[in-house]
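As you look at this complex, bear in mind that one protein chain is not there, while each of the others sits in place.
Moving on to subunit A:
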Amino acid sequence: MATETGTDVRSTADLDEQLGAEQSTRERVLLWVDERLKWLMTLPAVFLLFALTFYPLLRAIRMSTQQYLPGGRTTYVGIENYVNLLNNGAFLESLVVTGKFIGLAVGLEFVLGFGIALVLNKKIKMRGLWQTLILVPMILSPTVIGLIWRLMYTPDGLLDFMAAPFIGRNVGWISDPDVALYAVVATDVWQWTPLVVLVIFAGLQSVPDDIQEAAIMDGAPRWRRFVDIVFPYLKSLIVLVLIIRVVDALRVFAKVYILTRGGPSNATNVISMEMYRTAFRFSNFGQASAMAISLLVVVLILAMSFVKIADIEF
């Protein structure tokens, strides 16, 4: 450090000489900034992220080895919290619910989104307009989305009216344990199918015309052109959009909180809801931290495979 400061002083002195020592204070400050620009610009972001993600992570690891007693005292319990997870019915159940949620929601979003993008893959009029309009659900607060759908799910509400001719009135969209998870999935599908449409549509439009054309000239049937040309072209986009959706679906909270609070009888108790309850309703920070760390391991594996498969450059 000492030598570094020495160099800085010397170089400033050199410049002083060159400029005839007529630098204003402002120029001195600017030069001082310039010499350290690389660190001045990058370190705030790095420092903040370390302080607010890396340090909490270390704390979470430590918290996961502690038991929280009433009155704010803690005792070290080793891996007991992790062992308890294996016998924790609500936690295991929440894993299953989360798995179902992700599978259903992301699956539907992908199939619907891909299908719609394929149909729309033509020169359509007012492309910018409809692309902007389907952006709307993505930018709405999940809280507001939860409220909108709760209004539509209300007994004798809009969806009961629409479903009446088919299944009779009062389905109990969010009060029936057999239906509630599908009701939450529907809101997520509503919000995020447009993202899949936009991404896949952009991908389809960017498939170069001349390759397609050459294949058409060669008389390749449609499905072959799709399998051999379009699909390989879209592969990394597909992986990307799937992983983004899976990672985001894994953290779903606000919609569940507004629609069902995890109920009825834990039918929609996704993992972030279970962690929220464990930590902030039952003040069981140790157990919740163990859940958090386990979840993080899963996410890490997912994210690493994402980077690997999609060949992301940063």
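Observations, loosely collected:
Simple rule for what comes next: a residue touches a chain if its C-beta (ideal position, glycine included) is under 8 Å from a C-beta of that chain, and two chains touch if they have at least 3 such contacts; residues count from 1.
Here, contacts and distances are computed from a predicted model.
Per its UniProt record, the hidden chain corresponds to "Carbohydrate ABC transporter permease" from the list "Phenylalanine--tRNA ligase beta subunit", "Aspartate carbamoyltransferase regulatory chain", "Carbohydrate ABC transporter permease" or "Methanol:corrinoid methyltransferase". Take subunit A: the residues that touch the chain left off the picture are 27, 30-31, 33-34, 37-42, 44-46, 48-49, 51-53, 55-57, 59-60, 63, 116, 119-120, 122, 124, 130-145, 147-152, 154, 156-158, 160-161, 190, 194-195, 197-199, 202, 209, 212-213, 216-217, 219-222, 237, 240-241, 244, 247, 250-251, 253-254, 257-258, 272, 275-276, 279-280, 285, 288-289, 292-293, 295-296, 299-300, 302-303, 306, 314.
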